[in-house]
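Missing here is one protein chain; the remaining ones are kept as they sit in the complex.
Going by the order they are written in, the chains are A and B; count residues from 1 in each one.
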Amino acid sequence: MKTVFYINALFSLIFALGVIFGKNPLRSALSLLLFFLTIALDFFFAGSEYLGFVQIIVYAGGIIVMIAFVIILLGLKKESPDYDITVRSFTGIILLGFFALGVLYGLAKSVLHLIPKAPYFDTSAAGIGDALFSKYLLPFEVASILLLVGVVLAFIFAKKEV
Amino acid sequence: MNAHILLPEIILSITAALVLIIEFLTPRRLQFTGTVTILGILLALFYDLSMFRNAGVGFFGMVKVGPFDRTFDLVFFIGAILLILLSFDYFVEISGEFYFFILTSLIAMMLLAKSIDLFMIFLSLETLSFSLLGLIGILKQKEFVAEASMKYYLLAAFSSAFFLFGIVLTYVVFQTTNISEISNKLFASGLTGIKPALIVTVVLILVGLAFKVAAIPFHMWTPDVYEGAPAPVVAFISAGPKAAGFAIILKIMLNGYQSHPELWSSIFAYLAVLTMFWGNLAALKTRNLKRMLAYSTIAHAGYVLVAVVSANQQAYAAIVFYMLSYTFMVFGAFSIISMLGDSHSNLEDYAGLSRTSPILAFMMAIFMISLTGIPTTSGFISKFYVFMSAAKTNHIWLVVFGFINGAISAYYYLRVVVFMYMMDTREELAIPYFPFLRSVMWIAVIFIFYLGLFPQKVFEIIISAL
Partner (left out) sequence: MLGFNDYLLVSVILFFVGALGVLFRRNLIYILMSLELMLNSINLTLIGLAKYSNDTNPQVLILLILVVAAVEVAVGLGLAINLMRVKKTVDVDLFKSLKG
């Protein structure tokens, strides 16, 4: 199981690097799609089929299509190096690296006890729905406001006149 | 479930939906849409005040409402109403969604001050960021507005990703995202074995929060966004959302991690000093008034962080009082900047203002004096309360740094006064009569002197709400 997980993780990493180092925007979007699929595989491994399918449907079916559509709409072509390493960005990257190491070190140094909260792992859509409409009712409502704001905002920015 | 404790938020949500429908039916009638918005806000304010003493936990432990949170609401309401008044005169023609975004940002700020669940805080923070993005980018066809909104969006999304990661790791460490449960667990079992992970989570969460209150190292967005965004919106951003940011800092650090101040206290002390110095020193060299006020916002965030470090009852009240008086100061200053127009916000444009329009110059001088913190104005009293609380908890060095910074800031605030009274006009600037901008200016002046001369009563109300 562990080997399968890490092979999948390796693919996730390769596709992630493919996204951020890619030169062709459409190819990067494709790489992002494959990254989403590896994360969906992780969800399946963990036993949560519902989330896995939601991941595939929403990310692969929705978000990637949206990104690809905008890339085509804007006519973004393969660009000669669009990233350059200046002194400032270089220090930023070094600092980020140290930050990452610090996070890993801090997590490795502590003992994280995960105490099972239930006798078995409930991955059914019914169980998730129960939690969503009881304990997480208010976050659900706020998420709806957030979605409304996002829709109006995207509309405002994308339309031609003021 | 106790839904009625969020009645003001529910009223505001209904108003927001109503505003969208009105905008659809009768597009671009600013004053009508704005009046509906103000009525909705006043109704919500009425219920908020009538339930002032009602305390309770609701929505399955997601929100906890007490009188202290409602004092924060007051700051948000004042900011929103003043922004709507300013918008009547400032904008010639914009889409009515502007008022929708004001309402949603108001809802988000109120929920931020009340949530006691970390994930709830994250969602409200996202809603707030995107609503503010709508306000900043409302004049999107201008080049610098497009750029300012893009920068704001990128840094908001980036820092909120770090904030979310911090929350998830906190979830891993405590197996709960509820702040009071976290506090209980810390009291019960202490830090053994989880201290390094906790420091990681606190740092990650602070990255997100520092962005919201414009503290170092996430201050970079402030000057650019302030220069690009419309002046009334800038006034709103530097008052309300910042108060909301401080409300969450109080919630997470002081309620959640109160049993272990060593985790965050020194971080905040260094942040406060760095933020004060950086804001004030950067403000010295800029000659654009909007940009200068952006740097001064950063410096003021530093002063408030001093109160966060002190962390006693008086400091909490001092934070609310500071944000209340800062709201009036910043709205007053920006009402005058709006009158002269965004394109005339350089210091040179203010030269000789005392001769062309003496009242405006006098008012601007009052706002600058109040921002400096000279007695009889509310700026002095609010600084006084903050430094008193720091002195009482033996953070004398923070007080000393605060005074040094007050002296530095006097230079660039009073330079504006010098320009208005001692320099000669280069070109006559005809300023039309704006009724709404003027009324906001007068409201601001009245409250600056009211809070400056009779602060005791307001302060006692805030203290009693704790």
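In the analysis below, a residue touches a chain if its C-beta (ideal position, glycine included) is under 8 Å from a C-beta of that chain, and two chains touch if they have at least 3 such contacts.
Treat the numbers as computed from the prediction; the structure is a model and nothing was measured.
A.B. asks: Please pick, from B:38, B:57, B:94 or B:150, the residue that touches the omitted chain in the full complex.
C.D. replies: Of the listed residues, the one touching the omitted chain is B:150.
A.B. asks: Using the definition of touch stated at the top, determine which of B:19, B:82 or B:123 touches the missing chain.
C.D. replies: Final answer for the missing-chain contact: B:123.
A.B. asks: What does the interface between chain A and the hidden chain look like in terms of residue numbers?
C.D. replies: Residue positions of chain A that touch the missing chain: 1-2, 5-6, 9, 12-13, 16-17, 19-20, 22, 25, 28-29, 32, 35-36, 39, 42-43, 46-48, 50-51, 54-55, 58-59, 62-63, 66-67, 70-71, 73-74, 76, 79, 82-83, 85-86, 88-89, 92-93, 96-97, 99-100, 103-104, 107, 112, 114-123, 127-128, 130-132, 135-136, 139-140, 143, 146-147, 149-151, 153-158, 160.
A.B. asks: Can you list where chain B touches the absent chain?
C.D. replies: 119, 123, 126, 130, 133, 137, 140-143, 146-147, 149-151, 153-154, 157-158, 161-162, 164-165, 168-169, 171-172, 175, 219-221, 223-224
Just so we're on the same page, only the chains that are shown with their structure count from here on.
A.B. asks: For chain A versus chain B, what separation do you get between their C-alpha means, in angstrom?
C.D. replies: 31
A.B. asks: Mind listing the chain A positions that touch chain B in their complex?
C.D. replies: Where chain A meets chain B, its residues are 102-103, 105-107, 109-112, 114-115, 117, 134-139, 142-143, 145-146, 148-150, 152-153, 156-157, 162.
A.B. asks: Which bits of chain B are touching chain A when the two form their complex?
C.D. replies: 1, 6, 13, 16, 20, 59-63, 93-95, 97, 100-101, 104, 107-108, 111, 117, 119-120, 123-124, 126-127, 130-131, 133-134, 137-141, 149, 169, 172-173, 175, 193-200, 204
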